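Pasting a structure here, questions to come.
A single protein chain has been omitted from the complex, and every remaining protein chain is retained in its original position.
Then we have chain A:
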Amino acid sequence: MFRTKNKKVSIALILIAIVYLILSFQLPSYAYVPVDSDLVPIGLGVILLLLSAMLFFTKDQEQKENEEHIPKKDLPIVLGVICFTILYIALLEIIGFIMTTMLFLFLCSLFLGYRKHVVNAAVSIVIPILIYLLFNDFLQVSLPTGILPF
C-alpha cells in the first residue's frame, strides 16, 4: 500500500505531525491567559495531520516528469560534500576562519574534480583573506581567529 511516493511521504508527515502534537500537549500550562501557548501548536499539528491524510489519497501526478533524483553514483559525492561541510563547521572556531576556509575551498573543489591546482590554490588563498579583511576591518564583524595571531 505504500507503493506511490505520495503515500510514503504522507506517512512520514503523519508521524511528524503526531510527534509534534504529543510535544504540544506536553507544554506546561500557564494559568493567567485566556489563550495558552499550546493552542496554536495543537491547531497546526491537526492541520498537518489533515493535509497529510489528503496527500495520502492524492494520486501521484508527476511520475513521468523529469525526476530530480540524484543518480546513484552522485550520492557519495553529495554525502562527501556534506562531510566536508560538517568538518568545516566543527573546525571553524578551533583553527580559525582563514585557515579552515582555505583548506575547505581547496579540498572541496579538488574532491569535486577540479584539476587546475594553481587556480584552485590561488582562489583558496585570496578569497578567505579578502572576506576576512572585509568583515573584520570594514564591517567590524570579527570572524574566529583560531590559532593564527590575527
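Keep this in mind: contacts are C-beta pairs under 8 Å (C-beta built on N, C-alpha and C of every residue); 3 or more make two chains touch, one makes a residue touch a chain; residues count from 1.
Convention: contacts and distances are computed from a predicted model.
When the listed names "Glycine cleavage system H protein", "Thiamine pyrophosphate enzyme TPP-binding domain-containing protein", "Tripartite tricarboxylate transporter permease" or "Cytochrome c oxidase subunit 2" are checked against UniProt, the chain not shown comes out as "Tripartite tricarboxylate transporter permease".
Although one chain is not shown, part of chain A still touches it, namely residues 5, 9, 13, 16, 20, 23, 27-28, 30, 33-37, 39-41, 44-45, 47-48, 51-52, 54-55, 58-59, 61-62, 64-65, 67-71, 74, 77-78, 81-82, 85-86, 88-90, 92-93, 101, 104-105, 108-109, 112-114, 116, 119-120, 123, 127-128, 131, 135, 139-141, 143.
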